[in-house]
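Please read the structure below before turning to the comments.
All protein chains but one are shown at their positions in the complex.
Each chain carries a letter (A, B and C) given by its place in the written order, and its residues are counted from 1.
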Amino acid sequence: MPDRMPSNPIPPFEDAVYKRSWKNQLRVIIFEADTFWGKFFDIALLVTILLSVFVVMLESVKEIGQSYGWQLKVLEWVFTVLFTLEYIARIVIVKKKWSYVSSFFGIVDLLSILPTYLSIVFTGTQSLVVLRSLRLLRVFRVLKLARYLTEATNLKAAMAASKIKIFVFIGTVFISVVIMGTLMYLIEGGTNGFTSIPRSIYWAIVTLTTVGYGDIAPQTVIGQMMASVIMIMGYGIIAVPTGIVSAEMVRKAPNREISTTSCSHCNRDGHDYDAEFCKYCGKSLDS
Amino acid sequence: MPDRMPSNPIPPFEDAVYKRSWKNQLRVIIFEADTFWGKFFDIALLVTILLSVFVVMLESVKEIGQSYGWQLKVLEWVFTVLFTLEYIARIVIVKKKWSYVSSFFGIVDLLSILPTYLSIVFTGTQSLVVLRSLRLLRVFRVLKLARYLTEATNLKAAMAASKIKIFVFIGTVFISVVIMGTLMYLIEGGTNGFTSIPRSIYWAIVTLTTVGYGDIAPQTVIGQMMASVIMIMGYGIIAVPTGIVSAEMVRKAPNREISTTSCSHCNRDGHDYDAEFCKYCGKSLDS
Amino acid sequence: MPDRMPSNPIPPFEDAVYKRSWKNQLRVIIFEADTFWGKFFDIALLVTILLSVFVVMLESVKEIGQSYGWQLKVLEWVFTVLFTLEYIARIVIVKKKWSYVSSFFGIVDLLSILPTYLSIVFTGTQSLVVLRSLRLLRVFRVLKLARYLTEATNLKAAMAASKIKIFVFIGTVFISVVIMGTLMYLIEGGTNGFTSIPRSIYWAIVTLTTVGYGDIAPQTVIGQMMASVIMIMGYGIIAVPTGIVSAEMVRKAPNREISTTSCSHCNRDGHDYDAEFCKYCGKSLDS
Partner (left out) sequence: MPDRMPSNPIPPFEDAVYKRSWKNQLRVIIFEADTFWGKFFDIALLVTILLSVFVVMLESVKEIGQSYGWQLKVLEWVFTVLFTLEYIARIVIVKKKWSYVSSFFGIVDLLSILPTYLSIVFTGTQSLVVLRSLRLLRVFRVLKLARYLTEATNLKAAMAASKIKIFVFIGTVFISVVIMGTLMYLIEGGTNGFTSIPRSIYWAIVTLTTVGYGDIAPQTVIGQMMASVIMIMGYGIIAVPTGIVSAEMVRKAPNREISTTSCSHCNRDGHDYDAEFCKYCGKSLDS
């Protein structure tokens, strides 16, 4: 809830946007989430996105698709027209049009309406409208964006710091599954589902990640011994990404208690417990 | 064992409750676990709950259900009557009746007897009596409650501190499985078990969490490549909740035991437990 | 290699045991691993145990069991007689006989020979000789026992410190799988493998631990939604034991750099980097 709302819960529309031009008013509503109507628009949008994704899902279920086919079709078109209007509105009101269109959300917004129009010409493309669910990422704007962005920046920094570790990890996994898959192809001799090397590599990934579908499984004694080695390796390897993420999170976490004392002179805080003088202005922290 | 029990192991009943009114006496026994009889009651209750849950389980096994049908039925009703009496007793003796009835344990206590009575009218509801197992949470009262509550509070604080991280994590997983499920539905073309989008999303969850039943599994080459990507993603994503919990637990854990002794000479602390002399001024810590 | 071996690699037998009584000599060889012959005996024992376990395994493989039946039988009896002699020797030479017989290794030593003798009377008990593999734990004596014991003590202390956390964790898992299993039994209506509550609970454990055999798998839409919830729960719950163990290991790890300076006065070390005076004797660390 914005601070500038003193008494009435739903402020008059003009009040909320401070008599700006209609373009500016729309911009505040559509692109921001700090005013009442801006928040209202974003939440309504999220609900609409969820509903439209749900409609596409229902349509794919055969029994429902056959019974309520045209009703779902109509709903789907209603949603698409709504999202198209929103997309046009966004382009119209934004100043740097190209920077919106080529931004991540600009592309996602386009991708979320395109499949329905394409489905007139090509069949099968329609299911792609679930790409719409990517639009749900807008939810982060409704929440306290700033805090989320800080988290994301932290995560990005953590990823960057662990870049080599991650690269070495993925490289090792890649080389391991290629070699193991091929060995299993040779051991099982093209039978028991190990019909080709790519398929055997697929099995090695299924096993190493401890997913284990069981559609392909070794039957020979040597194959099962080899598989046991892969499983125990996978059991151990999973510790590596976990360790990397844990270490980064521990490092980021304030595992150092910081004194709540603030300097009586410059009013800044964040001092250590053993600090006797302000580290910003040099005055004594006691006086 | 309470402290106030000097010599005889089973104290006279009146002694244990200190000549209070019968309501008060019952209240101490039923709602508390610090006196001998209070503890006795709680442990007896836990055993009874376990037995009654066990009876319901046995009844659901066809061979046993058919051979010992009426005996189990009788037992089930005996337990229900016992629990009903207990529920009535709790309502009668408690002062703030509504606050008990509407509390978590009040609702669980009601839910644990209701299904049996409902089974006279509706069939099938009877198995719901295993909700009784929720009553086993009372076990924490028999243990040192205080310590457990501290743990729970710590956990709650940790959860609150990681709220955004958890929200972002679940949101990402949700959007990922929706998009991946739909892509697999398109790739596998409604065959090999990927008969609808919801079912494909179910498969994506089964795969991402590394459960991997194998009742639905991709058969096309592109499908298996896509599945490989999901598996390795899932393998990496599992590191995130683990990292969050680890980091919180590391943060809460006392990093190093430090003596609270401070030097009587220079008044500085932070000494190890095995320190005999002040590490700052060199005077003995004992004097 | 013991320190007291100056020149010849295999010392004369009498030399190694220093002319003690034959009982003492045997005791040093059988119960200790610091002398050459003591180490030799322990390693020979470990190899024999591995071989005997291997023989039992081979015997259970039908094709091998039928082809080499009596040869394996003879080997099995040879091993059993050897282990019996060793067991008797241990009882004879040890001073506190009962404390050995009732110790963990005493019981394991008995259990490793008993099944073969019992197999004369009862059939099927013979496979139990693989309990012999428990004897392999003796390997820790050949390695630097002291260091291993420190590790074990650390682990035990860590477990004790996390006792409540572990208890709460297992309790929560137990109550969760009972309730989820029953709900799935009701949802799937006794079909698709969910034929009884215990079996459904078994399925819930298979799913929550992300093992996922797939022999039992939900087929109804509500069942699959329920299963998805359990999987994501399991995905998150696995973070708890991992977090507990990680936190304990981080806590135990020397995550504090300790100065290598040792006091010039009392020669003790383990001082902090900022220490100016020895914390044991109070003299200056600089002089």
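Just so we're on the same page, contacts are C-beta pairs under 8 Å (C-beta built on N, C-alpha and C of every residue); 3 or more make two chains touch, one makes a residue touch a chain.
Since this is a predicted model, take the numbers as computed values, not measurements.
**Student:** Who touches the missing chain here, C:Ile91, C:Ile107, C:Met225 or C:Met249?
**Tutor:** With C:Ile91, C:Ile107, C:Met225 or C:Met249 as choices, the missing chain is touched by C:Met249.
**Student:** Among the options C:Ile91, C:Leu134, C:Ile164 or C:Met233, which residue touches the chain absent from this view?
**Tutor:** From the options C:Ile91, C:Leu134, C:Ile164 or C:Met233, the contact with the absent chain belongs to C:Leu134.
**Student:** Over the whole complex, note the residues of subunit C touching the chain we left out.
**Tutor:** So the residues of subunit C touching the missing chain come out as 53, 56-57, 60-62, 124, 127-128, 130-131, 133-134, 136-137, 139-140, 143, 147-148, 151-152, 170, 173, 198-199, 202, 205-206, 209-215, 238, 241-242, 244-246, 248-250, 252-255.
**Student:** Please output the residues of subunit A touching the missing chain, sorted low to high.
**Tutor:** Residues of subunit A in touch with the missing chain: 164-165, 167-168, 171, 174-175, 178-179, 182, 185-186, 195-198, 201, 207, 210-214, 217, 221, 224-225, 227-228, 231-232, 234-236, 238-240, 242-244, 246-248, 250-251, 255-256, 271-272, 274-284.
**Student:** Which positions on subunit B touch the chain that was left off?
**Tutor:** 210-214, 242, 246, 250
In this text, only the chains that are shown with their structure count from here on.
**Student:** Taking each chain's centre as the mean position of its Cα atoms, how many Å separate subunit A from subunit C?
**Tutor:** About 42 Å, centre to centre.
**Student:** Could you pull out the residues of subunit B that touch at least 2 other chains?
**Tutor:** 198, 210-214, 238, 242, 244, 246, 248, 250, 255 - these are the residues of subunit B that touch more than one other chain.
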